[in-house]
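Only one protein chain is missing; all other protein chains are in place.
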Amino acid sequence: MYCFLRFSILLVGLIVSAGSYAVNAAQPLTTADDLGPKVEQPIEFPHDRHAGDAAKGGMQINCMYCHTYARRSIVAGIPPLQKCIGCHQNIESVRETPRIKKLFEYWEAKKAVPWKKVHDLPDFVRFNHERHIQRFVFAQNKPVQEACGYCHGDVKTMTVARRQKPLSMGWCVSCHQKDHPVDATSTKTTHGPNDCWQCHK
Amino acid sequence: MGKDIREDIAWAQINKDVLKSLESPRRMYWVILFIAIAMIGVAVGCEIYQYTTGMGVANKNNSHVWSLYIATFIFWIGMSHSGTLLSAILHLMHADWRKPIYRFAEAMTTFSLMTAGLFVLVHLGRLWMVYYVMPYPNERWVWPNFQSPLVWDMFAIATYLSSSVLFLYVGMIPDLAICRDNIHAGWRKKLYTVMSLGWEGTDRQWRNFRITYLTIACFLIPLAVSVHSIVASDFAMSNMPGWHVTSFPPYFVAGALYSGCAAIITLFIILRYVFKFEEYMTLPIMKKLVRLTFAIAMVWTYLNLIEFASVWYGHDQTAKDQLIFKATGPYAPYFWAMIFFGSILPLMLAFKRFQTHLPILFVVSILLNVGMWLERWMIISPSFAHGHYPWTWDHDQWPSLVQWGIVFGSFGWFTLLFMVFCKVFPSVSMYEVKEMVYHRSLALKHKPAVKGDY
Amino acid sequence: MSITNLLENWSDFRQQHPSDDRPHREYKWAMSIDLDSCTGCNACSVACYAENNLPVVGKEKFAHGHSHHWIRIERYWDNDGREFADQGAQFLPMLCQHCESAPCETVCPVGATNHTADGLNSQVYNRCVGSRYCNANCPYKARYFNWYDYPTTDNVWPEPMNQQLNPDVTVRGKGVMEKCTFCVQRLTVAKSNARSAGRGVLDGEVQTACQQVCPTGAISFGNLVDPLAKVGKQWMTQQVELNKDKQAKDVKDVEEKAAKLRGYRILEELRTYPSVMYLEQLRESAI
Partner (left out) sequence: MIENSFNRRGFLKVLGWGGATVALSGCGNTSVEDGREFVTSYVQTADYIIPSIGTYFNSTCAQCDAGCGIMGRVREGRVLKLEGNPKSSINNGKMCGLGQAGVQAHYNPDRIREPLLRNGDKGEAIPWGKALELINEKIGGVKAENIAFLTGGVSGHVKALLKNYLDALGSGHHYVYEAVAPSIMRAANRKTYGVEMPRLRLDKAKVVVSFGADFLGAWISPVHFSQQYARFRKADNGERGVLVQVESKMTLTGANADRWLAIRPGTEGILALGLINALAAAGLSVPGDVAAVVREYTTDRVSKDTGVSAEHIGRLAALLKERSPSLVIAGSAAEGYAHGSQNATAIALLNQVLGNVGKTVEAPSSIPFPQMAPSTGNRFALQSLNDNMAQDKVKVLFSYGVNPVFTAPASMKLKENLKKVPFKVVFAHYMDETALEADLVLPLNSALEDWATVMPEYVAEGAQLNIQQPLMEKLYPGTLGMGDILLALLKQRRPDEYKGYEDFYSYLRSAMVSNKGALGGSTTDDDTFWDATLSHGVVKLVSTPVNMSGNVSAKGLVVPGPFAEDSAYPFHLIPAVSASLRDGRNANEPWLQESPDPLTTIVWDSWVEMHPKTAAKLGIVEGDIVEVASRSGAIKAQVYVFTGIHPDVISVPLGYGHEAMGRYAKGVGVNAFKILDPVFDKETGELAMHETRVKVSKAGRRVVIVKDEGPAGGNQMGRKIAVRVSSNKVNLSEEV
C-alpha cells in the first residue's frame, strides 16, 4: 500500500521536475550554431578576400558596400553586376583568374549572375533587414560586421557564404526577448516586437 | 421475469463460462469482423481523399464550418461516459448488480474515446500540424492557447482516455491471472502472463489492488464529468446563438450518460445472446439498467426543456429565431426525430412489460442512440445554418458522402475494437461476479428466502 | 519557451476586453465606412483579390459557399412589402472587424489568431491547424477557410497568372483560415518607413487596398491614436468609442443630441468592440 503511494508520489514529482526543467531549459537554442548546407554558387565568391581582416589578407570592405539595400529595404540584396565590374575592371592583377573571367563573361552577355539564396526564410516570414540595420548599426553604433553577424555568422571568414545560425522562430524570438539599449549612449532598453504579424505574413 | 444470478453457482463454473467466450470464434464473428474492417476501409478511403484534396470535399462552408465530425465526436465522447458511471460511480455506491456488466461497459468507454479522438483529427484542416496543439518545449518558442476550450478538450480527452485504459486494465488484472492459469500455450499465455503482472492473489496483492482500484475510480468520476463539461464548453464558451447557454455542461453530461446507458443495453443484449451469458447478465440486472436509463432520459429531457425554455423566455431574439428555425426549417424532421427518440421513446421504458423484453429493448436502445446522435447534430448544424449574421445563413449545406463515410466507418472501428476485446479479454469480470455471488450467499444465510422477484 | 513567454502570451497578445488602463500607445488601426457614400460597386472587393492573393474558386465551389472575398458587399432590401424597392438597396461592405475583444482570438487552440499591439486581429497562416473554431465563433462570419489547395488547383492561378501574386502576402495552402488583414503588408512598410524617418505614420500615408480604390471614398482608414487622423475625427464626431459597447447614440436620454449621429458598429451588443465603424445610409425624406 505505502509502497504504491510512495511510488506514485515519486512519479508525480519526477514528471513535475522534468517538466519544469524542460520549460525553462530550452535556452540553448539561442546560441546554437546550426550550420547550413554548402551552396553551390555560379561563381565561388570569396567573402574572406573582400570583407576579411587585413591581417588575413582581406580588404575589410563594408558589408553594405555591396549589400547596399540592407539599410533601406527588407532584403539586403545582391549587388548588380555593374558593381562587381566597377572595381574589377580596374584590378588587373586578378583579371585573368577563372572566377573573374567568368564574371566578365556574364557582364559581356549582359546576364545577371544567378546567385543562389543562402539564407532562405520560409515564404510566410517577413524579415526586415532595414529595421535591424537601422537599430544596430545606426542607432546603437555596432560595427557592421557584428550586426550582420548576429544572423549571418562570421561571413568574413568564409568564401561562399554559408548559413551558421538556425534562423528558426525560437531563435529569432530569443533575441527579440532580450533587452537591447535603444541607442549607443542610452541606458534605456527595449526589446524587439512580439506581434505575430511583425514577422509572419 | 428471468432469474437473477444463482447464489450457488460454482466458482469454477464461472471461470468456465466466462473463459468459454475467449474460445476460437465462430464464422459469424469473422463475417462481422470483416464487415467492420470494410467499414473502416470506407472511412479511411474518405479520409485519404479529404486529406489530399482539402476539407472542401466534406461540403462544409465558411459559415457552416463544423458538421458531422464534431457531432459524431461528441456522440462518441458521450458514449464513453456510462462505462465510468457503471464501474466507478456504482462501485463506490456498492451497487453489486453492476459487477457482471461493468467490464464491457468500461471497454466501451475506452473504445468510444479512441473513436472520438479520431474525429478531432479528421476534423482538422491541417491534420499534419496537430502537434501544434500540444504544449511541449519547441524550437518555435510558442505555446498553444490555453484559453481555448479545444486545448482543454485535448487535455481532458487525453487524460480521460489514459485513465480509462488504466482503470480497465487494473480492474482486469485478477481476471488476467485466471486466464493465464487456465490457458496452456500460445500467444495468449504469453500475453496474459505479462499482463497479469505476476498476480497470485495474495492478501497483500488484493489489498493493494483494492486501494489502487478505488483511487482510480475516485479519480475517474470527476474526470468523466469534467470531460463532457469541457466538450460542452466548446459550445457554451462561444457566442453562437443557441450554444451560449450555461446549462450546456450538465445537459451534455446527462446526454452522455443517456447515450452510454443505451449503448450498454445494446451491448448487454448482444453479449448475453452471443456468449450465452444468461447466467450472469440476468434480466434483473437489465431491469435495473433500464430503470437507470429511464431516469437519465428524463433528466436529459428536463435539461433539454430547460434549454428551450430559457431561450424562449430570454431576450435573445437571435437564439429564439434559431430555435424556431430548428423546429420548422429544413432541419425540422431531424429535430423532431431527436425529440421523439430522445424524450418520447424512452417513456416505454417505464413499463415493466418492456423492461425485460430483450428484442424490444434492443431496438429501442439503438433508436435512443440514434436520437442522441441527432441531438448532437442538431446542436451543430442548424446553429451554424442560422447564426448571428443573416447574410451568411446557409440552409442547405448537407454533409457530403465523405462525411457520412467517415461517420459510418467510425462505427466499424468501434465494432472492430470491441470485438477484438471480447475475444482477447474476459468481458465479464470473473472475480467480481464471484464476490457478488459470495456476498449474496452470505446474505441469504441470514435471511429467509422471500418469494418473488429480487 | 520560458514561463515568461507563457505569461506574455496571456498579457501582451491577449486583449480580453479593451480597457482604459492598457491603451494602444502608438497605433490603433481603425476604419470607418460611410454607407451613404458606398455605392456597392464591388471595386473594393476586386482590389482585395488583387492585393491579397485571393483565389478565384469558380462557380461550383462558390455554390458550396467556399468563396474567398475578404471584403464582401452585402445588399439588403428594405421594402417592407412595398411593390418596388423604391428606396434602392442598402449596400454594406463586410470585412473582418478587427474586434478589440475578438471572439476568434480566445478560442483558437494554437493561438494562430492574436491581437497585435496595433490593435489588429492577426492571423498567422502557418500556425493555423484548421480547427475552424475561430470562424465558428465569429459573429460576422468574416473569416474564410481554404477548403481546397488553391495554389495547385486548376485555373486558379494558371501560368502566367501566378506572376501577379503579391510577394508581400503569403499564398495560403489548404486547411488554413484567412481573413482581412487591414492590408498589414502595407502597414508594415509604412511603419518601417516612418520609423526610419524618426516619426510615426502620418494620416493618409498608408491606405488599405479597398480604401485606395474606392471611387466614392466611402472607406477611411487610419490610426485612432493619432489626433490628426481623419478616422479618429470621424469616430469622435460620431461619439463612437472603441472601448464601449453602448454608444452615445444608443443612450435614450440624450436622444435629442443623438439624432444627429449616424456612426454605429455592427452587432455591438455582443461586446466584440469592433474597429470598424459604419455610418448609416441616408435617404431623402422629401421625395
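We call the chains A, B and C, going by the order they appear; numbering starts again at 1 in every chain.
Throughout what follows, a contact is a pair of C-beta atoms (placed from the backbone, for glycine too) under 8 Å apart; a residue touches a chain by one contact, two chains touch by 3 or more.
This one's a predicted model, so the numbers in the text were calculated from it and none came from an experiment.
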| item | value |
| --- | --- |
| Interface partners of the hidden chain - shown chains only, full complex considered | A, B, C |
| Option from C:Met31, C:Leu120, C:Ala136 or C:Cys214 whose C-beta touches the chain left out | C:Cys214 |
| Hidden partner interface residues of chain A, rising order | 36-40, 69, 72-75, 77-82, 106-107, 110-124, 163, 166-168 |
| Residues of chain C in contact with the chain not shown | 35-37, 39-43, 45-47, 49-51, 53, 56-59, 62-63, 67, 69, 72-79, 82-92, 125-126, 128, 151, 155, 157-167, 169-173, 175-176, 209, 212-218, 230, 233-234, 236-238, 259-262, 264, 266-267, 278-287 |
| Absent-chain interface as seen on chain B, which is shown | 63, 126, 128-129, 317-318, 321, 388-396 |
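Following the convention adopted for this analysis, only the chains that are shown with their structure count from here on.
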| item | value |
| --- | --- |
| Separation of chain B from chain C, taking each centre as the mean of its C-alpha atoms, in whole Å | 43 |
| Centre distance in Å when chain A and chain B are each reduced to the mean of their C-alpha atoms | 55 |
| Touching two or more other chains - residue numbers and ranges from chain C | 1, 5-6, 127 |
| Per-residue overlap in chain B, given as positions that touch at least 2 other chains | 137-138, 141-142 |
| In the complex, chain A residues that touch chain C | 23-24, 26-27, 29, 72, 74, 122-124, 126, 128, 130-131, 134, 170, 173, 177, 193-198, 200-201 |
| List of chain C residues in touch with chain B within their complex | 1, 5-6, 9-10, 14, 61, 64-67, 74, 94, 103, 106-111, 127-133, 135-137, 139-141, 143-149, 174-177, 267, 270 |
| Touch list for chain B against partner chain C, complex | 53-56, 59-66, 123-127, 129-130, 132-133, 137-138, 141-151, 154, 234, 237-240, 384, 387-389, 391-392, 394, 397 |
